[in-house]
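For subunit A:
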Amino acid sequence: MKLTKTLMASTALTVAAGAVAAQDMADSMTLVSWGGAYQASQDNAYAKPYAEMHPEVSIAWDESSNEAVAKLRAMNEAGNITWDLVDVVAADAMRLCDEGLAMEYDPDDLLAEAPDGTSAEDDFGDMIVSDCFIPQIVYSTTVGYRTDLVGDTAPTDICAIFDLEAYPGKRSLEKRPINNMEWALYCDGVAKDEIYDVLETPEGQDQALAKLDTIKDNVVWWSAGADTPQLLADGEVVMGSTYNGRLFSVIEEQDQPVGMLWDMQVFDLDGWIIPTGLPEDRLARVKDFVKFATDTQRLADQAKYISYGPARQSSAPLVGQHEELGIDMAPHMPTDPENAANTLLYNYEFWADYRDDIDAKFQAWLAQ
Partner candidate 1 sequence: MPDTGTSDAFVAFERVQKSYDGETLVVKDLNLNMPKGEFLTMLGPSGSGKTTCLMMLAGFETATHGEIKLDGVSINNIPPHKRGIGMVFQNYALFPHMTVAENLSFPLEVRKIGKSEREKKVMRALDMVEMGAFGGRRPAQLSGGQQQRIALARALVFEPELVLMDEPLGALDKQLREKMQFEITDLAHRLGITVVYVTHDQTEALTMSDRVAVFDDGRIQQLAPPDELYEAPQNSFVAQFIGENNTLEGVVKEISGSRCTVQLDGGEVIDAMPVNVSKVGERTRVSIRPERVEVNPDLGEGAHTLKAKVKEFIYMGDIFRTRLSVAGNEDFIIKTRNRPDQVRLSPGDEVTIGWLPEDCRALDAQ
Partner candidate 2 sequence: MSDATGPDTFDGPTPDNALRQAKKTSGPMLAADGTPLKKSLSRALRRQKMRALMLIAPLLLFVLVTFIAPIADMLFRSVENQIVSETLPLTTEELGNWDGQGMPPEAAFEAAYYDIFLAAERKQHTRLGTRLNYELTGASSLFRKSGRGLDDIGEVYQDQFEDLDENWDEALPWLELMGDPDWLAEQQEWAADEDGRQPRFELRDGIEEILPTTAREFAAFARFQQVEDQKNLLEEEPWSAVHTALYTDLAAGDMSSYSGPRADMLQAADALVASPEFETVSFLDGFEEIDEDWMEPPIWQTIKLYSPNYTSGYFLNSVDMQLTPEGAEARPDNERIYMLLFKRTLFMSMVITFSCILLGYPVAYILSNLPMRSANLLMILVLLPFWTSLLVRTSAWKVMLQQQGVINDVLVWIGLVADDSRLTMINNQFGTIVAMTHILLPFMILPMYSVMSTIPPSYVRAAKSLGATNWTTFWRVYFPQSIPGIGAGSILVFILSIGYYITPEIVGGTTGTFISNRIAYHISSSLNWGLAAALGTILLAVVLILYWAYDRIVGIDNVKLG
């Protein structure tokens, strides 16, 4: 009797608490992402299951991630934040954090722990590169090539980019110094662990640009992620850098004569940030969603749709097969040990400092 009473009381309390919490949460949410296949994978893995559990919530997508930093700053200045959760690369997350535009959070408070009880902070580990950054996937920028245009010996290392004799023709590179400068130094004989020490000095920057100068006339510079896959499909370039997920789609889904390199690919992270200054009800809703969308199963689910590695250690064993093609996704993950023999980790701290300076030099070099 006494037990039932207590039970009933506590049930009532729980229900009441739940009801109050639901009332305090906004019933709409605007998520910002990159559009295309990537956003679709997020929609399938996170948003749709969440909407099924919470039919009262309407979720809207905005494809503005590539200009999220500028837009968030403008929204902040106008005092009207219309976004609830924004998908950005780690470097942008750091800048948003520096600018006070992204909210700092406590991983163990906001994020769910792993099924085996490992705390979120430990499960994500180093991936949390900024106090505001909620990691989601690991992706890499690597090089794809036309199998029919490279002759008999397909390239195996990154320096094929600079080898015009073995691989004549155009190559596409991103129109920014990041990654290109590192590859240039590496292929100019600088040891991998010294790249950033060299790149810090004006002489090192000149050395990298001089190396890039050797192929400058043969480079098509891209600024949108879709450019290189398209250029490869059209046969406009022999090889080009892009994100590994894009190459996966060209190779496996579109069946183009394209191969990809797993050498010196640059690891980078992509994840969520919560804008600062959200009203309490919307913040509560976003926190609820984030806790769901970044749990171990959800991150593993995303890999069914796109070949990016989940940022949680505990998700890796759960990665299954491609939703439509039915192929095993694990070997296509940048995090797969087979693929990660020789990699480079994006140096956020370095680029935060040197971005303005090196970019000025890089653009001046480009324009000449």
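Just a few scattered comments:
Methods note: contacts are C-beta pairs under 8 Å (C-beta built on N, C-alpha and C of every residue); 3 or more make two chains touch, one makes a residue touch a chain; residues count from 1.
Candidate selection criterion: all candidates are chains of the complex that A comes from, given by their letters.
Everything numeric here is computed off the predicted structure, so don't read it as measured data.
Interface record for this complex: partner of subunit A among candidates 1 or 2 is 2, by the touch criterion.
Put simply, subunit A touches candidate 2 in their complex at residues 66-67, 69-70, 73, 95, 97-100, 104, 170, 175, 206, 209, 220-221, 223, 234-236, 349, 352-357, 359-361, 363-368.
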